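The complex appears here without one of its protein chains, the remainder shown in place.
Up next is subunit A:
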Amino acid sequence: MSEEPSQLQEYLIYFAQIHETFRKAELDSLSQLTGVGIEWKEYSDVSPFAIVHLPNNSSAKALIERSILAKGIYELWGTGPDYDHLHATIKSQTSHLWPSCMSRTFKFEIECYNGKRKQSAQREIIESFAYLGLDGEIRMKEPDMIFTVLEEFPEKVATPTRIFFGRRVGGGSRALVERYDLKKRHYIGTTSMDAELALVTANMALVAPGKVAFDPFVGTGSFVVSCAHFGGLCLGSDIDGRQIRGKSGRSVLSNFQQYGLVGNYLDGFVSDLTNTPIRQTPFIDAIVCDPPYGVREGLKVLGNRDPEKGKEPVIRDGVLRHLQDDYVPPKRPYGFLAMLDDIMQFAADHLVPGGRLCFWMPTVNEDFSQLDIPSHPQLQLVSVCVQEFNKWSRRLITYSRTQGCAQAPPMREREDRNGSKKATADELNSFRKKYFEGFRSSEL
């Protein structure tokens, strides 16, 4: 699109009315990524419409291009509680723009949020803009300009209470949600992250062409696939190699093949984050993960449940057992909070300055307080987004790696969190315990 000389710096963003607490955080991340400064003027979780200040049309288009949760962005020409007010503001504020719209092809669109308009009513609305004097040809396919009327209806009311009018400048990437839909993916598992939130996570992690992304709990690869879509070069590891290798030709690699992203898959390898084989050096731009929390999958690390056991090497058929090909090393249950501490330390050790850590964390609604968000001296909290379920919720927590050398933080209550080595999965992990108790309130 050519640069429009424009006095207006006010833009309307039309969001999907879903995952509300992620929407602003996603665009703030894209603002960081594209370098387009964004100033929020009006935003509310209960409305799909937000008003922002941006430098110009091309920056507005660039800002929103990768967004999963924003549908479109409009150069805002006017707004009002009804059509009289709307037309009055358009006439008083935008008449200087009208001449530049002459002789250009155009079309009108009407977006009704929470409501419907019959075709005849839509036509009537469009006719009411006749005063703009547009004399270009009307073209439904790829016109030079798309003018959009956006109406917001309250619940069960037939007339809108807020109306916006603007010229469409750009659209988001919601179509990707369909393209990466898990139902159409060849290789998935019980813990695969849905496409929409995996893509949002990649945006929050600032994954971009040529960057290195890593998922230490890669599983079936849902996060690395979304990172690869945005151009990241991906590494994945998992304590369970069967997940990475898959079977019958379905594997993490085959997912990359399915989407034509093989060039963005570096490697998948078996490893345990708490005993990582990764050299301690900052080389990763983005760490994205949904750590196991012990409900659908075991939360285990390498080691013996009984610290006294397993010290003596076992020999079978004259060969040390642990050197045999089918040897499966012993694993012990581990606490979720201890795992989070390990992830934080790993991120501090391996992220480049400005690199991002994004992880998902489940919580019991009544128990959660802001204090439960893990912290680390080299990781600055960027955002906390919540997806609510009935009695529990999960949060996407994003951090940015600060400048400076990594140092081990004082591991407060570290041994406490880890529990005695013989503890059961329930004792180590209060979320798991509550989940299987059906989230009964503690007072009952």
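Heads up, the rule we're going with is that a contact is a pair of C-beta atoms (placed from the backbone, for glycine too) under 8 Å apart; a residue touches a chain by one contact, two chains touch by 3 or more; residues count from 1.
By our rule, contacts and distances are computed from a predicted model.
For the chain that does not appear here, its UniProt entry gives the protein name "Trm112p-domain-containing protein", which is one of "Trm112p-domain-containing protein", "Mannose-1-phosphate guanyltransferase", "AMP-dependent synthetase/ligase domain-containing protein" or "Exosome non-catalytic core subunit rrp46". Across A:Gly35, A:Pro99 or A:Gly263, the single residue that touches the chain missing here is A:Gly263.
Contact with the chain that does not appear here is found for just one residue of A:Gly35, A:Pro99 or A:Pro277, A:Pro277.
Per the touch definition above, the residue from A:Ala50, A:Leu86, A:Val218 or A:Leu235 contacting the chain not shown is A:Leu235.
Considering A:Gly210, A:Pro313 or A:Gly438, the position touching the chain not shown turns out to be A:Gly210 (whole complex).
Residues of subunit A that touch the chain left out of the display are 209-212, 231, 233, 235, 245, 253, 262-263, 266-267, 269, 271-272, 275-283, 285, 323, 325, 352.
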